[in-house]
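One chain of protein is taken out of this complex; the other chains stay put.
In order of appearance the chains are A and B, and numbering begins at 1 in each one.
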Amino acid sequence: MTGGSSALDAGAAGGLSEVPPGPPPESRLANALAASHVGDRAYTVVTTAFAAFVPLLLILIGVAIIVAAWPAISTFGLGFITSSEWDVRAGKFGAAPALFGTIVSSIIALALATPFALGSAIFLSEFAPNWLKQPVGFLVDLLAAIPSVVYGLWGIFVLVPLLREHVMPFFRDTLHLGSTPFFSGPAYGPSMLAAGVLLAVMVLPYISAVSREVLRAVPRAQREAALALGATKWEMIRDAVIPAAKSGIVGGIILGLGRALGETMAVTMVIGNRPEISASLLAPGYSMASLIANEFSEATNDMHVAALMAVGALLFLITIVVNAIARWLVWSVSMKGEK
Amino acid sequence: MKHWKLVAAAALLAACSSEGSNATSDSANPGSSAGSNATLTGAGATFPYPIYSKWFSDYATETGVKINYQSIGSGGGIRQVQEQTVDFGATDAPMTNEEMAKAKGGAVLHFPTVLGADVITYNLPGLTSRLRLTGPVLADIFLGRVTKWNAPAIAALNPGVNLPNTDILVVHRSDGSGTTYIFTSYLTAVSPAWRAGPGAGKEVAWPVGLGGKGNEGVAGQVKQTPGSIGYVELAYAKQNGLAYALMQNAAGQFVEPTLASITAAAGAIADTLTDNSDYRVSIINPNGASAYPISSMTWLLVYENQTDAAKGRALVDFLRWAYEKGQPAASALDYAPLPDKMRAKLVTRLSSIKLPAGA
Partner (left out) sequence: MSKSPGFFSAESNRKRRAAANGVMVTLTYVAAAVATLPLIFILFHLIKLGATSINPDFFIRMPQPVGEAGGGMANAIVGTLILISIAAAMGLPIGIGAGLYLADRKGSRLANVVRFLSDVMNGLPSIVMGIFAWELLVVPIGHFSALAGGVALGAMMIPLVTRTTEEMIATVPNTLREAALALGYQKWRTSLGVVLRTAMPGIVTGALVAVARVAGETAPLLFTAFGNHFWSTSLDKPIAALPLQIFTYAISPYDEWHSLAWAGALVLIAMVLVISIAARYVTRSRYGVAAD
């Protein structure tokens, strides 16, 4: 330790005078000298290996699933995504109903959650008195900590009966929407609507948390300038704060979308498990994740397993793309904010 | 503070792994005393789950052999057996020749355990008497052709009953199910429209309805949903206080599913079975004035050639116990015991399970 340290001192001390924020700049000399020590080298190797493990794991997951799905992909090709026939006996597999269900339930979830998530985020960042900020923010964030199966449990015994006995008859009969395709058919209870509402509760905290962060990142100067020009509080938010935070908010919404797309247990317990495309919100449906969860342990022939793996591969790809977009949007806002 | 957490976690892990090597059996050494610590894993039908659950619990108390059974549906049981990821399977739909050919461990033997019935359960709180249905009308309900409870077809069968003017909410299975196989085999037998359409199978393309997972899922849905109708094994309807319908059998009689009527359905079978029958027989829609038309045997699936001496021994012993001592528990749970003659033949048949040396 004594031998190398004086050189290290020199290297470190030499760099200290111009230290910008961030880890200390490592001059090549200091780097080389440091790395030459066994301990440092071992440390670097181990941490780099562990870090490299992350992308490797992701690639491994993707490869394993796609390889297992290959028999189905090669047999059905793109028709897999467009065909609505999921007939195990006949060996015909089409993921369209599950894909439809996943997308529609997620869109319902976003449509319901976004106003409340954004509203509460604005409330927390602009209006809430300090003593209220922590508890309310905490309560909203806690929604994200509840396990999916508990949401499903609550969904089965509280939400679905509520929908079946009060909400659905209200839309179908009281508002006479029963004749429109969106509210047609019997009110089973477990349905696309039930899944959408439950998902809305589940994604609300994500949209809210991200929105809060990006709203907070808007510089105070923006707000003060707007107010100085005579804007009301609401106008300030609408014209000065939100536009600056816009891409971050959109990123948060897309993050919520990513969560909704992949939710399994809660959706399985309330969506009705029916592989069919229907325009009615009251009709039971299916989602990709639920399809896999329900049928995987009992797929009796290899093509069935491959088809389920193909659904898994589809889900994997879609969620990666959506999450990547969300990540990029949110990241670009926070980077802008930092500059 | 952080240190004691780590220590506690390490201690927990150590405790668990040492407990693991003691508590669960070492079924890998043959010659250990007749499976007194053996554990078996099985999976399959939800149809017989109430009776199997009772049997496994009683058997564990009596002999110490633990049988872990997951009721994931007949389809799942068959697959697990084919893949040899379990020690035995359970199904209410006999394996097809194709399925048997895919079994990785060779020939699979079907051992019937009890007789049960698919009952048509419904949730109509206002009804004071049992609903009466015929096969063709039932098929029309599940085809989506009859959509309201007070439809003429149903009202005609139930004169004087106050049927509500509400939608019929159909519930079926979402998983690969022997119960579905029994039900759709019946519909295929009695309804040309059903035969031409979805047909019989463990999974079919259901024209209408909600999917429930397992007999439990369907019973749960029907219980929660007023106006719903579904098909479940008798024990599930009884255990949950669900009403079930009287079905018209081939002789034209409206029959209630009871021990007697289920046994009557199997009545002729025992005599016709040859000694080398593989027992993959159907008792659906038989002749017989008092027979319930949607009855079935349920089977345990075991490989003819057992590779693990202790487990093979444990399986044979359990089956013998089920045949000799388990039948009274079956009646208590409304599963009809197998006819005596059949049971005797099955006990003899147990010797066709080939155990490796040392068992």
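In this text, a contact is a pair of C-beta atoms (placed from the backbone, for glycine too) under 8 Å apart; a residue touches a chain by one contact, two chains touch by 3 or more.
Every value quoted in this text rests on a predicted model; they were computed, and no experiment measured them.
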Remark   = Contact set (omitted chain vs shown chains) is A, B
Message = Touch as defined at the start, partner being the missing chain; which of B:Lys102, B:Arg132, B:Arg145 or B:Lys223 qualifies?
response = B:Lys223
Contact partner of the left-out chain, one of A:Val201, A:Val218, A:Ile271 or A:Ala307 = A:Val201
Query = Which one, B:Gly135, B:Gly201 or B:Gly214, makes contact with the chain that was left out?
reply = B:Gly214
Key: Chain not shown, touching residues in chain A   = 1, 4-5, 8-9, 12-13, 16, 19, 21-24, 34-35, 37, 39-40, 42-44, 46-55, 57-58, 60-61, 64-65, 68, 115-120, 122-124, 126-128, 136, 138-140, 142-143, 145-154, 156-158, 201, 204, 208, 216, 232-235, 237-238, 255, 258-259, 261-265, 269, 289, 292-293, 296-297, 308-309, 312, 315-316, 319-320, 322-324, 326-327
Note = In the full complex, chain B touches the hidden chain through residues 2, 5, 9, 12-13, 16-17, 19-21, 23-24, 39, 41, 49-50, 53-54, 56-57, 60, 66, 68-70, 83-86, 212-214, 216-217, 219-220, 222-223, 236, 239-240, 242, 333
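Rule of thumb we're sticking to: only the chains that are shown with their structure count from here on.
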Ask   = So, what's the distance in Å between the C-alpha centres of chain B and chain A?
value = 40
Task = Spell out the part of chain B that touches chain A in their complex, as residue ranges.
result = 72-73, 75-79, 82, 99, 102, 147, 167-169, 174-176, 199, 201-206, 209-213, 221, 224-225, 227-228
Request  = Would you mind writing out the residues of chain A in touch with chain B in their complex?
outcome  = 85-89, 156, 160-161, 164, 186-190, 272-274, 284, 294-295, 297-301
